[in-house]
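The complex appears here without one of its protein chains, the remainder shown in place.
Let's turn to subunit A:
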Amino acid sequence: MNVGEILEVFLAFLRFGVLSFGGGMANLPEMARVIIGNGWVTRQEFADGFALGQFVPGPNMLAVLFYGLSAAGLGGALAAALGMFLPGAVGAMWLVWGWAWMSKARWSRALRKALVPISMGLSASMVLVLVQLSVDTLFWGLGVLVACYLIYRGLGVVWVIAGGGLLGLLLGLTTG
């Protein structure tokens, strides 16, 4: 474990954290490019870390612990989480006091409105990169669509995620 490495991880994830508008994982495409490019994870590991993030309670962005751990050990994991969650949390706490001032300002209303479609564009980019990284067969391409349909129709998210894992397990058993 070396301090320079951990600091590098912290700064990288702090940047992702500051820029993660629109639900948190919108910066996933850039995160994938940077940390795969740095050699911190392989493409497969990036996709697997994302999938593991679905199993834990809380935001699925906790996957950054996986990436930090791979980059620089336990210290790297904590540095990644700190960098990722700190900017939003500090902003949220500041709002307790800055709220009254902010809601009156015209720029903040314009900003709030503008961020809605922008975050849709970010989400679409995120879906694209995730499909490129982790969907490599037609079977799972269809799986994505079925999962989307089921969740859209109101089936519980937990069931669909568990179902996907089970289906993968069965597929592995039959083909392996």
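The rule is short, and it goes like this: contacts are C-beta pairs under 8 Å (C-beta built on N, C-alpha and C of every residue); 3 or more make two chains touch, one makes a residue touch a chain; residues count from 1.
In the analysis below, contacts and distances are computed from a predicted model.
The unshown chain of the complex is recorded in UniProt as "Chromate transport protein", chosen from "Copper-containing nitrite reductase", "L-lactate dehydrogenase complex protein LldG", "Biofilm regulation protein kinase SiaB" or "Chromate transport protein". Listed here are the subunit A residues that touch the chain not shown: 17-21, 23-25, 27, 29-30, 33, 44, 47-63, 65-66, 69-70, 74, 77, 81, 84-85, 87-93, 95-96, 99, 103, 106-107, 109-131, 134-135, 140, 143-152, 156-158, 160-161, 163-169, 171-173, 175-176.
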